[in-house]
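Of the protein chains in this complex, one is absent; all others appear in place.
In order of appearance the chains are A, B and C, and numbering begins at 1 in each one.
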Amino acid sequence: MFRKILIANRGEIAVRVERACREMGIRTVAVYSEVDRHALHVRCADEAHLIGPPPATESYLVIDKIIGVAKQSGAEAIHPGYGFLAENPLFAERCEKEGIKLIGPSAHSMRTMGSKTLARKTVQAAGVPVVPGTVEPIATEEEVLRISKKIGFPVMLKATAGGGGKGLRLVKTEGDLHSSLRMAKSEAKSAFSDDSVYIEKYIENPRHVEIQILGDRHGNYVHLCERECSIQRRHQKVIEESPSVIITPGIRAAMGKVAIEAARAARYEGAGTCEFLVDQDRNFFFLEMNTRLQVEHPVTEMVTGVDIVKEQIRIAAGERLSLRQEEVKQTGHAIECRVYAEDPDNNFMPCPGLITSLRTPGGPGVRDDSGVFEGFEIPIYYDPIISKLVVWGKDREEAVARMKRALNEYVVTGVKTTIPFHIRVMNNRHFLEGNFDTNFIDRVFFPEERERELPHFEVAVIAAAVQLYLGERKRAIAARPVGTGEPVSMWKYSGRPGMPKIL
Amino acid sequence: MFRKILIANRGEIAVRVERACREMGIRTVAVYSEVDRHALHVRCADEAHLIGPPPATESYLVIDKIIGVAKQSGAEAIHPGYGFLAENPLFAERCEKEGIKLIGPSAHSMRTMGSKTLARKTVQAAGVPVVPGTVEPIATEEEVLRISKKIGFPVMLKATAGGGGKGLRLVKTEGDLHSSLRMAKSEAKSAFSDDSVYIEKYIENPRHVEIQILGDRHGNYVHLCERECSIQRRHQKVIEESPSVIITPGIRAAMGKVAIEAARAARYEGAGTCEFLVDQDRNFFFLEMNTRLQVEHPVTEMVTGVDIVKEQIRIAAGERLSLRQEEVKQTGHAIECRVYAEDPDNNFMPCPGLITSLRTPGGPGVRDDSGVFEGFEIPIYYDPIISKLVVWGKDREEAVARMKRALNEYVVTGVKTTIPFHIRVMNNRHFLEGNFDTNFIDRVFFPEERERELPHFEVAVIAAAVQLYLGERKRAIAARPVGTGEPVSMWKYSGRPGMPKIL
Amino acid sequence: MNYIATIGEREIKVTVEEVGVARYVVTGDGKGHLVDAHQVQDSVWSILYGTNSFEVDVQRRGDEYEVLIDGDCYKFTLMNEQLKALSRAGGKAAAGKALVTSPMPGKVVKLLVAEGEEVKSDQGVIVVEAMKMENELKAAVAGKVKEIFVKEGEVVESGAKLLLVE
Partner (left out) sequence: MNYIATIGEREIKVTVEEVGVARYVVTGDGKGHLVDAHQVQDSVWSILYGTNSFEVDVQRRGDEYEVLIDGDCYKFTLMNEQLKALSRAGGKAAAGKALVTSPMPGKVVKLLVAEGEEVKSDQGVIVVEAMKMENELKAAVAGKVKEIFVKEGEVVESGAKLLLVE
């Protein structure tokens, strides 16, 4: 087993990996940019190295710097987390060349599966059903237009190197094409240093269901069942759960088998995820494979009891999988809500800034994977994710009730977060019934929310009025001439019959 | 099912019960004393009622006040938590008389099992092995002395109404008897309003193992396996785990059977715990039955997946048990550390006061049942427990590693806590080997700790020196004459060759 | 003390009378209620309204309030009755809307207009990036771009003036 692992990431996922290492008795090496000196992943690590200025392109994305720290610190392996260098085959190759073990698949598997277009080719050859579209990146606007017309609008523009909803645009009509292409390419460039995109037919009202797999270098594979990830906003997952209400044991087995075949075709090692679209007749289409740890992996951990990060590390160290397919049991129900520093009541505007107070939910069945603490200043340079709140319940009903309870306990002030948004989703009738697809949030939920009556306006106004009253009283007291006994100066002007006394 | 439940408690356990109610869609009514207006159990409740001054004897222990609030608010049931009125048969009777359902056993069961002496009689009659001692409370010091001499020192003095380590004293020699009796009676009086005590033979080096049971009013019983509670300080449990390393499936079944028989003999309804002493030959002796929810119930919840508080509520509402004995599975390993506001480096002196900052541990397998938050002032009037940190791991090794990791993440400032103590226990060789009895902490752990070398004195001194330096520099800057550009006034006096520059 | 809350088109008069430590009688639309209010964590208040317990996050920007209760956001303005009367007398400063400010800290990635250019109401004028998301900010009024206060690539604070439309 490794004695020291470098974690080439920041935020909640770096902390998650450090926790696994610490529990395994492995020393951790953190890297940090100039704005991240106070970050939790630095505080929790055994060693920490400064790697440059705040922009990721000058720090977390610079391969030479990461490799330099690994060598200097004597780290035998690197865990890339998700995002940043996690699916960069150049980085994987460099690690292979330097004799440092990258905790993840080989550069070859990454290239095969990491390029969405090559992945589509590969799995299609293995007989896996895929969504219609291009298998090559497309460079010019003219070509995008030509192919889109051929497939028929609506189409999806997707970054070849993409993930996490970045570099992704739905194009409904020809008129939207120009600006969508610009935005997709620009986002892809800044997120993945690669602005190439491809096109897929847009399947109407699909559900997004994915299969978590594990594979070792000895050719053993298991799948850890499915995650339901249809609750998305702007094509980005925001709530995930396991199991999915639409997946029967038969479909689960079939999807699991296909996912393992896809992984085997790429000689895949480590943890990976095959994403599928499931249409209204429960046909499933391979969408892409994510060759890394997913944001939503805790959902699977809570229903299977498997620590996926520890499995990744053991696999990277050359060990055999610690469990066989028949030992994988999905018990109860788990849900994850991604807590972002965004304002759900102002068009989800990003809200970096200082966390002035924090209360984390607790009690039975609640897991909080956070990258922040009270007093931390969330920088503007990185993803807005600050925490993942995950709950387990004996069934979906208990899990939803528990999530609602936990969200209500969660207090973050100083920055706006998506916690209120999640509470509203947990109260939505369609969500409770399990009746939704990937368009649910934009097409059903938001319109329903605009119509909903809010029950506590009176309490809201009263609380504000008391706060305003106390603020005015405080200023009145502060403003009184020295030596005056009573705080009346500002107040006496409003004196008239029936005026409340000031005690 | 009930629509509204009053919780006649405060702190972490009141919050725990509120969480269960909220997840079940039941409204909660909190009661609070004058110092508890800001307390978490008031913030988390749907309704809250002031019931008097800070001392529990004038608020949380006043039956009339609790009943009054229940009637005024329309609560159909009362959950007593643990401590306070939880095992008071007068309270149970009053509830019965007023037609309010007490979530717990009947006054009859409580009297039978709540009085340790009557309980011993009852289970002895059913053939359960008990620890030698008296079966009647003893009033005079002369009688205590006479019986102690007959049984032979060492003996235990125990409050008849006791629990939670209160009113408990080990008496090793005749000379200690007088002061021990006074302390035991005084503590018993203030904790339970009942100063009667009884005597038991003190079994050398036993382990304390208990069985959690559930029973409904239809005569169905299950046990939820054992908890190992031998890690005690001053006869008070501080760390609990499940399973116990010394319990084989055979012993577990036998203890479970005896526990259920004991419960059945008292026509017991709800959640209860039979405590046993296990000697070095793995003989077990019934010690007492706790007729309430235990502090350490989360340990059992984490290995069985059963929400014990919800089961209590369902049973009280007249429902049948939701599971049968063969469905109870102990999966993995759970450990609880009780976090008290006490200073482990100053003889565990109580440390009430303001929590100036707080960081709660998170990540996989970690549960925090807390009654506090950052900015809360812990009052002097109640138990020093502020939180229970519970972890689950696939086996004991993972659970211990995870607990150590979680404890290291836990930051509480402003008051001292027992978190450092728990970290040291988690590092202790004997604890890791599972090799301990109820005297372990006092007789083995503390002496070993006194001998242990601390590895980071250098870092400690450096951190303090930097802090002192910055404090001095700040004062020097503040003290400089107005208009002076540089903060040198205080510093120049120490100027001499080799003196470090101040930048 | 009297206040006027404005919720959409509706105005409600609210009177706050202090009757004890952290206790108030609050009268809205003629009804009086006993309210026990404690600030427990930064902007978070524990409110006992009668005996009902609410945890309320009160956020204020000038006279505009956003109050979170159970995941719902209540937006309204609240002013002291006298100040409200003064502001009515003075009329509204309608020109304020012509200033485009940054709603969050971030980096200016693209200016979509130049000084002197005519813009329509709701037209995108500038793109600010924060947390890897590009946000297109729009002009609230139609008019001519009078002044641009920032350059592409510049890092701006929350509330920073970006450009002025007249």
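List of remarks:
Quick note on the criterion: contacts are C-beta pairs under 8 Å (C-beta built on N, C-alpha and C of every residue); 3 or more make two chains touch, one makes a residue touch a chain.
None of these values were measured; they are calculated from a predicted model.
Interchain touches from the omitted chain, evaluated on the whole complex, reach A, B. Note that of B:245, B:463 or B:479, the residue touching the chain absent from this view is B:463.
Screening B:247, B:407 or B:441 against the full complex identifies B:407 as the residue touching the chain left out.
Chain A meets the missing chain through residues 29-30, 37-38, 42-49, 73, 373-375. Contact between chain B and the absent chain runs through residues 166, 183, 186-187, 190-191, 341, 344-346, 349-353, 356-357, 359, 380-384, 407-408, 411, 413-414, 419-424, 427, 454-469, 472-473, 491, 493-494, 500-503.
Simple rule for what comes next: only the chains that are shown with their structure count from here on.
Comparing the CA-atom centres of all chains against that of chain C, the greatest distance is found for B. Separating the CA-averaged centres of chain B and chain C is a span of 46 Å. With centres set at the average Cα position, the gap from chain A to chain C is 29 Å. In this assembly, the C-alpha centroid of chain A lies 37 Å from the C-alpha centroid of chain B.
Multi-chain contact residues of chain C, defined as those touching 2 or more other chains: 41, 55.
Touching two or more other chains at once are residues 357, 359, 408 of chain A.
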